[in-house]
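Below is one structure; the comments refer to it alone.
What you see is the complex with one protein chain gone and the rest in place.
On to subunit A.
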Amino acid sequence: MSQSPASLPFIDGLRDAAGLRLPGSGLAWLDAARRENLEAFIAAGLPDTRTEAWKYTALRALGQRRFALGDAAAASHSIDTHALKLPGVDGPRLVFVNGVFRADLSRLETLPPGLTLQPLSQALESDPEPLRFALSRHYRETGDAFARLNAALAGDGTVLRVAAGARIAKPVHICFVGTAAQGDVAWHVRNVIELGEGAKLDLIEHHLSSAPHKHLGTLASDIVLQNGAQLQHVLLQNAGEDSSLIRRGSLHLGARSQAALHVLELGGALVRHDLHAELRGDEARLDTRGVFVLRGRQHIDTQLSIRHQALNTASESIWRGVADERSRGVFRGAIVVAEGADGADASLSNKNLLLSALAEIDTKPELEIYADEVKAAHGATVGQLDERALFYLRSRGLPQAEARALLTAAFCRAVFATLPNETLRDHFSDALLAHLP
């Protein structure tokens, strides 16, 4: 069920979308996929809270807003490149401003052997055929509204391939910068990432803001790991405080492949993060670690879905949430061990900290097991700072705010402990402390 779509300013703003000229327009299969997804989105509208996947995230306010179909000036906004830098990260870099690729801010000149990296807008012009499978998808679930919208309107993004056996030493840094434009813009980005057999890649996805804005960004990533591939994926989300960001990741793991995801969510007013992971090959392993730290009236909804589909697969997920002031956090972690996925080892822990009586956190771990000899554990808690610990720190001289920050950072530490890059780990810790009110 949905809000009556046609009357919504959000939907009305898409009136001219069908005639939009996007990179790749003119490719019959792409035109068809975009058109069908757009029609499906407009017909169904935005999901309401009766849709299970959107139970705790109301989109009424978003539905009342009208967004421009793109930012015509995205190629010319001036961006401070210092803000894009992360300590110790100096490899290939791809930068998007309000959803549009910026060659002038990117670093693609000298790519290591085995790495193919280009913006989707260019790949669609030069060699679209390999993208056909990924970009022809149709999304049928009611909760998939933004996946449809993204499939209909994404004209840019990242195409990244690592050749079989290639081990890429320096992390690939992908920046999404939001900046002020004429009015509120909706941008849509699509990433297609594939690691060949035995390939190895470090990937940093970085969202940040250059000037205050209220844009909506949607981001859909398809990541495929062939047998034995290894991926370290770090997500640092520090988007503009009034912006909305809807991310959807799909991750397929082949036999003996390993993926580790570390997420730090700090920014955005309305943020939704869906991750659908499928452990498709025997002995595949997925580690996810994430933390959100919310203040003001921020709303962040994380939805994790992990499917074990092969023999002796393993997944370990550790997520933390911190909500202060009037913010709201939502976490749903669903693990499915499918029939035949014997010997799976799955665990999920979600602990949350409320720093204010007006903040709210909803957490829902789910476990479905249809296989034998499975080890599975899951748990979720919502609590407050330990008053005794707070007094202990203050009695030693730490002012109240500092004592609270120290305890909050300690609470989140389990999430970063496994991050191999120590410099980045410190940066995460600093960014987290800086975000606390």
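FYI, contacts are C-beta pairs under 8 Å (C-beta built on N, C-alpha and C of every residue); 3 or more make two chains touch, one makes a residue touch a chain; residues count from 1.
Here is the rule we use: contacts and distances are computed from a predicted model.
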Protein name as given in UniProt for the chain not displayed, "TonB-dependent receptor", "Monovalent cation:H+ antiporter-2, CPA2 family", "Isoquinoline 1-oxidoreductase, beta subunit" or "Fe-S cluster assembly ATPase SufC": "Fe-S cluster assembly ATPase SufC"
Of A:18, A:103, A:410 or A:434, the residue in touch with the unshown chain: A:410
Where the unshown chain meets subunit A, residue by residue: 386-389, 391-400, 402-403, 406-407, 409-411, 413-414
